[in-house]
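A protein chain is absent from this complex, but the other protein chains hold their places.
Which chain is which? They are A, B and C, in the order written, and residues in each are numbered from 1.
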Amino acid sequence: MLKVGIVGATGYTGVELLRLLAMHPQVEVRAVTSRKEAGKQLVELFPSLRGHYDLSFVNPDETPLDDCDLVFFATPNGTAMKMVRPLLEAGVRVIDLAADFRLRDAEVWSDWYGLEHACPDLLEEAVYGLPELNRQAIAGARLVANPGCYPTATALGLLPLVEAGGLVDADHLIADCKSGVSGAGRKAQLPTLFSEAEENFNAYGVAGHRHLPEIRQTLGQAAGHPVGLTFVPHLTPMIRGIHATLYARLLDTEADLQGLFEARYRDEPFVDVLPEGTHPQTRGVRGINTCRIAVHRPQGGEQVVVLSVIDNLVKGAAGQAIQNMNIMFGLDERLGLDQPALLP
Amino acid sequence: MLKVGIVGATGYTGVELLRLLAMHPQVEVRAVTSRKEAGKQLVELFPSLRGHYDLSFVNPDETPLDDCDLVFFATPNGTAMKMVRPLLEAGVRVIDLAADFRLRDAEVWSDWYGLEHACPDLLEEAVYGLPELNRQAIAGARLVANPGCYPTATALGLLPLVEAGGLVDADHLIADCKSGVSGAGRKAQLPTLFSEAEENFNAYGVAGHRHLPEIRQTLGQAAGHPVGLTFVPHLTPMIRGIHATLYARLLDTEADLQGLFEARYRDEPFVDVLPEGTHPQTRGVRGINTCRIAVHRPQGGEQVVVLSVIDNLVKGAAGQAIQNMNIMFGLDERLGLDQPALLP
Amino acid sequence: MLKVGIVGATGYTGVELLRLLAMHPQVEVRAVTSRKEAGKQLVELFPSLRGHYDLSFVNPDETPLDDCDLVFFATPNGTAMKMVRPLLEAGVRVIDLAADFRLRDAEVWSDWYGLEHACPDLLEEAVYGLPELNRQAIAGARLVANPGCYPTATALGLLPLVEAGGLVDADHLIADCKSGVSGAGRKAQLPTLFSEAEENFNAYGVAGHRHLPEIRQTLGQAAGHPVGLTFVPHLTPMIRGIHATLYARLLDTEADLQGLFEARYRDEPFVDVLPEGTHPQTRGVRGINTCRIAVHRPQGGEQVVVLSVIDNLVKGAAGQAIQNMNIMFGLDERLGLDQPALLP
Partner (left out) sequence: MLKVGIVGATGYTGVELLRLLAMHPQVEVRAVTSRKEAGKQLVELFPSLRGHYDLSFVNPDETPLDDCDLVFFATPNGTAMKMVRPLLEAGVRVIDLAADFRLRDAEVWSDWYGLEHACPDLLEEAVYGLPELNRQAIAGARLVANPGCYPTATALGLLPLVEAGGLVDADHLIADCKSGVSGAGRKAQLPTLFSEAEENFNAYGVAGHRHLPEIRQTLGQAAGHPVGLTFVPHLTPMIRGIHATLYARLLDTEADLQGLFEARYRDEPFVDVLPEGTHPQTRGVRGINTCRIAVHRPQGGEQVVVLSVIDNLVKGAAGQAIQNMNIMFGLDERLGLDQPALLP
């Protein structure tokens, strides 16, 4: 049994980790930390977990997590980078679900996150935890940066196109992305109140969103050269789900796009390429770690349209973190992640 | 492995059975039937099940289900009663998720369902599948009538009160119940369109709802005498969940209600009595087979208020059916039903 | 033109007042105050009002409202009672949409609101602004306490029953009420986040809610003696709407309930008694000042069930305030309030 700790288990990615780990046959959650809730029973905060956990929140300053095999950070940005070094030195492996270790360049990180990075050396060591791109490096990593939700849906939808050099115009990619409200986290704030977000749809952050450099970095790595990307995120009135609608202009109009995507993801346990002509639904991946993708070429023209959906809290956060954990510890990658979606 | 068939697997209770059975380690689904969808792949209708089933719908007239150990009927009312006899005679056990075998009195059944009953003799044999009331009879039954969603939430909330003779005025019980829209089923109709049901709340069937005689029968059995009940169902704009708010007047104002409920359900795997002063949420049981109950006595007066929540598609339908199946075949009652709720 | 000011116009009742007043032909809004937003343009906070107002928020300490004919307080509880005296002394009439002047008994008020009352003498003068009960007193009032949302829906549904002495058992009334989330106001807090409130239903405050003494006071006034009431509020996942399901036991089983309700409300412009056997929908009053009521007697038994719906922000707050304003200033009571509901 893997001994696991979760730092900052009071948000949506934290409770989702706990939901999924409760079904994992090889994991024992040893500690959940929260400065604010220290002493309170976990199930008091999350009654949905009654019967599954007998833990109380502990203060991370008072409870060393050194005896864990793995610690997940489900903390706000800027927290993990201050806490991981002693854990790594104690031999504990770490998966950070926040953004602290996602960008390789500390300066770019500072520009977008507005903080000085606390450990640029670890930035270099950290592995970007997108298994479909970096599986081997993840297996050997001490420190994994779990990808953001938009970057996961977008990268998986565009990877086959940009990896095939010369297939599309990689200087002018467009990612029009729609997210459920849980992506904004479990924190008291006006814009995500029910009465503000229900029966409403809007774009936000068009001028620049922190996931933009992350997506560019991933696609650039895959392409072997920098790519150009316009990224527009939107808020849609549902709890879970991301739908990325991706646009690229074809340079080679003879390409077999359906075949390309099917071949690229044939052996991937969590990427499901749909039959031609279909449209994935976000509810079809509600609660599961699957990314579903459909490739279209409207009217046989030169514009490729890729539709890519994930559950932002699972493949976009906690599920992908567990997938990474399975890889890091040599377990079957599907372990604990093989339930069907909750539908309706 | 239990060999299982599902008749009428195109509705919400059908797809929910399939979701839950995919996680059951002792069940193999052998056949799913639908006259309308015969020949179509199951995952074409329900892409959420991709990767979990390799079945196509078959026509029930052409595919005998005699080699199944158990057949679930997830059909509209009035269907199972015409099909179960040959199955039972072939030694197949049956759980009907519709209402055909829920009422013991064929005449009462006809009054409420507007049809002559096709097999009144089987009505007598059928066991009402509420494990918390009839566990032993279920274990030996050939034919189980799976309770309705409102009756499950209401009966579990009132059982401790009416079983304790003289505790409450059982002639004037009130069940004010609120249901998510999936309770109306997966059929094309105006009133449950998104644009009709969203941002709306209303009562319906106040003059009389088919679940009324069912609840009265169950409570009457538990009380040992007929009870009086006013039942008002409401539609609330969410997919899943039933919240029953139950009112009874105390005759014995010294009673320890919290203790009564905790004692009654101490050994029940799927009834969770909450601490005093709390309020269960329907989302806390989303996707799971648990019924959560809280007992209140506002201002210490003579009115008892019981709050009882279930997921109408799980404890109110498919989950309870699997619980019954586990009991009928001597399996651990929790098997396949031990995931945490999906929250948020 | 009436000159009107709004204190605390940054919440949902404030913006709803502004929406409705924009359609009122006899009102000019002179000032909107907010300490926090002072200096900011109104339409910057509420872009939905673009084109209708050219106002900026002003600090209430710096901008006297003495030149207004009427000031609405759309502030949190405990604010108006500290600010109204100088306004009244300057001849300005006041409608408080919060709870400061709703209870006649300062001690009861303190018990429920946890504050000492700042001006008990004004409590005695204030008129409870339910036009269907107190129209004449409202017409002459300097200070009107606008009723709460639950109390409006509940009182209008029960008034005909309790006014008719001896018709029902007024010691054991039950009000099972369901509210949309906007009733909780526009403030940053966890429980009303979209991802907390969506796809969820729960009761709250069963032990005691501040609207309980208010409803009891109103019904007691109408009955001529104290009444007994159990009040259970619930949160339902929609923005607007209250549905009150009201239960009373008939003492006189010969009564013509439908006739009673129709007669009681025949001349009321904003109470609409539906035909027998129907069920009002909250969406049918979305955005309008109407209360719709249906009376049922299930199975001809002794239990009366009244269904009463309002829009909590209109008849339950801003609309009723404008109705009161119209009465206070001798205008047609319907003025500015005669649009149809927004459906779907």
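Assume contacts are C-beta pairs under 8 Å (C-beta built on N, C-alpha and C of every residue); 3 or more make two chains touch, one makes a residue touch a chain.
Everything numeric here is computed off the predicted structure, so don't read it as measured data.
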Contact set of the excluded chain (shown chains only): A, B, C
Contact partner of the left-out chain, one of A:90, A:115, A:188 or A:206: A:206
Contact residue for the chain not shown (choose from C:59, C:253, C:299 or C:339): C:339
Residue of A:245, A:289, A:323 or A:339 in touch with the missing chain, whole complex considered: A:245
Missing-partner contacts on chain C, residue numbers: 12, 15, 18-19, 22-23, 46-52, 182, 186, 198-199, 239-240, 272, 274, 280-281, 283-287, 290, 292, 313, 339-344
Sites on chain B contacted by the missing partner chain, in the whole complex: 12, 180-182, 186-190, 192-199, 237-239
Residues of chain A in contact with the chain not shown: 172, 174, 176, 178, 180, 195-196, 198-204, 206-208, 228, 230-232, 234, 236-241, 243, 245, 247, 249, 277, 279-283, 286, 296, 298-299, 301, 303, 305, 307, 309, 344
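Heads up, the rule we're going with is that only the chains that are shown with their structure count from here on.
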Chain pair with the most C-beta contacts: B-C
Length of the line joining the C-alpha centres of chain B and chain C, rounded to whole Å: 39
Where chain C touches two or more other chains, by residue: 180, 195-196, 198-199, 237-239
